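Let me begin by handing over the structure; questions about it come next.
One protein chain omitted, others in place.
Take a look at subunit A:
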């Protein structure tokens, strides 16, 4: 063995890792920021960092298949004459027609209806495919007001005022030219083929006092029939929820930073907003401080993937959750069956996020008629219904193990945290201790 000039192994920087280097090279070559779909891809404190305790001597469980564990939820009974009655506390989040194909929208409607839950429109208006198939349809009222019209408003079962999205709190929408086909352009009153950037602020109000008057107007137009949701990105959940309640919302949707988007700057997705886990307790606290918990419903979204996530969100105080990305995956998004085509696009199944380019091999995030035809809305709808059913069964399994005869009876006391961060954010004790960081002075 020689001790002269011993070599070191080539070492790559943790700060300047391969991805970072590739992004610097990409920026230097193109002169424009990276735009992509999906949510934050970095590791964040999340539902995985929580565990259920299950029953023990002091808590007795319910029988798996025999004893009832309710899952239904009523959304919007505060002011609306016709609140939504859903069979499961998992809704399908707003995803725009334009970003998604008509077949994908139809499939979402079919799947959600079969599972007894709602879907939500999105930027760009109400598509006939979705209204046709979705038994319960929430109509988004967005800053762009693309495709917004009173006829569709009156056809909706509820209205969701979008103030922000978790993927981009403070940002507007984006739909690039490739996806602005004749139909999409026509619905949005825009020229075909342009890069469309939708507004980040509502055009006809600023601030919470104005929003209260806007809600009054929408209620008057719809004769106080329809529930009004307010959706905010996970930025200042305590104050945003309190202000939405004061403005007269029936339901508040809080979307954390893992939440997907159709297209936005990567720098925005990864660096603005708070993780979903950090949003729930402040949001619930606001409702409790106002005496409105369970009276104004809280829907949480951003990175919900399975029944455990549903159960954890509900245990922390949410009334329901909403899913975007997971619903698309259930339809067939990023399916390894299309691996060769993903490779041809310079990516791999599971990583494909250039949804704005409209070349989705799975026919979901595209307006190309040939690609779109690959998605069978009946089959894809059935897949979504199956997936929603599995999530519900999983959540029930956990709830029964905790001795709860309704998902809404889950509570923070049923949880412990695996990390200090998660314990602090979810305000539950670190596993094996009684320590909740930030409480009792330390």
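The criterion applied here is as follows: contacts are C-beta pairs under 8 Å (C-beta built on N, C-alpha and C of every residue); 3 or more make two chains touch, one makes a residue touch a chain; residues count from 1.
Operating definition for what follows: contacts and distances are computed from a predicted model.
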Complex member absent from the view - protein name from UniProt, among "Protein GlxC", "Nitrite reductase small subunit NirD", "Amino acid ABC transporter permease" or "Sulfopyruvate decarboxylase subunit beta": "Protein GlxC"
Which residue of A:51, A:216 or A:420 touches the chain not shown here: A:216
Identified contact with the non-displayed chain, of A:40, A:144 or A:392: A:144
Of A:17, A:204 or A:289, the one touching the omitted chain in the full complex: A:204
Hidden-chain contact residue, picked from the options A:182, A:195 or A:289: A:195
Interface with the undisplayed chain - residues on subunit A: 30-32, 144-145, 148-150, 153, 176-177, 188-191, 193-195, 199, 203-205, 210, 213-214, 216-217, 220-224
